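In this view, the complex is presented without one of its protein chains, the others remaining in place.
On to chain A.
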Amino acid sequence: MGNCSNEHRGTSFSASAASLSNPLICSSINTFFFLDKYIFSQVIQDQLNKKVLDSLAEFIKKHGLGCSSDNWRQRAREIPTAALMLGVNVPDHAMTFRSLCNLLQDSVTPFVVSVHAKECAGTFERDPVLVINLTLVCQATLTIRIIGLLQKCTQVFPQRTESLTNSDLPQSLPVVVIFKDFEAFNSQVLQDFILICSRYTQELPFIFIFGIATSPSAIQHRLPHSVSSLLCIEVFHSLSCTQHLASVFDKLILNSQFPFKLSSRVIQVLVGIFLYHDFSVQNFVKGLQFSMLEHFKSQPLSMLCCQKQEALLSAKTLSKKNVERIRHLPSFMRYVETQEPQEQVQLLTNDEHVKEVCQQLLKNLHKYHKNYYPILQCLHSLTSSLPKFPLGKHIRELHVSCIEKNLWETEEYDSALQLLRILAKDELVAALRKCAEILKSTKILQNVLQQLEDFIGRLEALEGKSETTLLEKESRRTKRMNPYEVLRSQVIEFIDSLVREYLTPAELQPLNEVCYYSSSGVLRQRLNVTPRTSIQAALSHPFYYFLKTDAGTISSAAPDLCIVYKLHLECGRLINLYDWLEAFVTVMSAAEDQDTNSEDARFIQAVSEMEFLGFIKSTKQKTDHVARLTWGGC
């Protein structure tokens, strides 16, 4: 992950720098595109589903190539079927299927067709040699035709089997049909399709893959026994979406190489959308990309949000305007307040000095991130095995609470330490070993690693000494701790000191605004949209959109629709059209010298717009009334 290909970035940077006049904007744009590409590559190259995909390919190879050996199955006309359990996060499935298709086409067979329930009437032409034409006609009794076409001769329905057996086509290659969303298929169509395929499975080795979002029993719900007995089903489980999210989190958020950071609130919004609404990792990544876009757009200093060397370089060449912007950053102002008075004056007046200090602060920020993540992982590995997970089950929860506030001041942290203080020796040693492993792999914080290994050594050296139970009892009575307990409390204190030193909240770091995107409100407004609320807001406060001040009352200057809307809020379930018109005319006539002739027409148009927006509908109860469709009002 570390090889962020600096050379490549350098070239692309200079190339586009020539084309864009403003070097600063261009630098942020470049960084943005680079990071965006990085996110994309990380998510696409995801090896998470590799295991299940490989086992699927293995399954297809086994059945496709070795089906002649399995005599019995041939006779029973069973079609090998893989039921792929994907979970309910439907937006993510497309990626899995794409990689599955590619994998199968590369390694097993070129004849892979994937079918979507919605495109049932579509035609699929994937391969020049064999065109499998699946015409799934979604009508009550209509069925599916499979037409195998050879490269030279176009032979239609009844001859296809002969043509295949007579041709020089490698017989053993299976035909894989992927049903992307099994639940959405019309079950009658599916049944007929399976019946027909099973008739020809001797000549044309079919293999099905069902993409199932809910549970395997969906197969039994959709297919009767006479059909499902034609299938030889094997179940494959893909990774759950929470595991997928955790790996994306590890790669993109808990990674010091990735310069763009999210504040705790923003993470909470994104994770909230994931857990509460869709379970979709794709949408999570999109949210991350969006917040990056917002950050680079709204924060001019985001040009400093890149790799360390480049950040230092651009800090050296800060423009006067940007130096001023730095002075106005809240975190920088806090930093200035802590300095000596003389230094304060320097910082507030001398631009060059600010630039130098800024470089130092950026270095510190990078160092903070470098140390932060290993220690966070260590703490998580220590606390994730505790009962009831006082600091959260997932590392993301721990991360959120760490960057939000001082972790050591929370109750949860106290209770976690309490639990750590009563760990048995072997548990403690195992946990510390895990921490040592984490630190070893990162190759920083060597002194911490040394101390940890020292503790582990001392703990192991205790072996055998503290076995005398009688002594222990004695010590308990006198409230004296045995050597293990002494050592354990030392270890816990050491861990506590690490937490206090390295897991400080990000907001306290000077210049954190450069890297951290924190406007969670904007994100929520954009990603978790409420169409009805915004329509109502637009109708009741039109001046918000027209950038004028709102008078609060119903004024005739507002668009007709808004006036009609506000008037209808004062009515009950049924609205008398005439009264409504009268009120409308009154409002309109309050304005000076308006053209009064067109009011009827304007009113009728506004009412029909209201109907179109779904606020009212005509009713049969009373001819001159309309019914309100929204709640509230009188």
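Heads up, the rule we're going with is that a residue touches a chain if its C-beta (ideal position, glycine included) is under 8 Å from a C-beta of that chain, and two chains touch if they have at least 3 such contacts; residues count from 1.
Keep in mind that, in the parts below, contacts and distances are computed from a predicted model.
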Check: What protein name does the UniProt record of the undisplayed chain give, "Origin recognition complex subunit 5", "Mediator of RNA polymerase II transcription subunit", "Anaphase-promoting complex subunit CDC23" or "Cell cycle control protein"?
Finding: "Origin recognition complex subunit 5"
Next item on the list: Quick one: say which of A:G64, A:G87 or A:P259 touches the chain that got left out.
Entry: A:G87
Notebook entry, point to check: Hey, which of A:I29, A:C101, A:L173 or A:A218 is the one touching the hidden chain?
Noted result: A:A218
Note to self: Out of A:S228, A:Q289, A:S415 or A:S519, which residue would touch the omitted chain in the full complex?
What the structure shows: A:S228
Next item on the list: Check each of A:R532, A:R573 or A:K622 against the chain that is not shown and name the one that touches it.
Entry: A:R532
Note to self: Just checking the interface: what residues of chain A touch the absent partner chain?
What the structure shows: 72, 75-76, 80, 83, 85, 87-88, 90, 137, 140-143, 145, 157-159, 181, 183-184, 192, 195-196, 199, 213-221, 225-226, 228-229, 231-235, 240-241, 273, 275-279, 528-533, 614, 617, 629
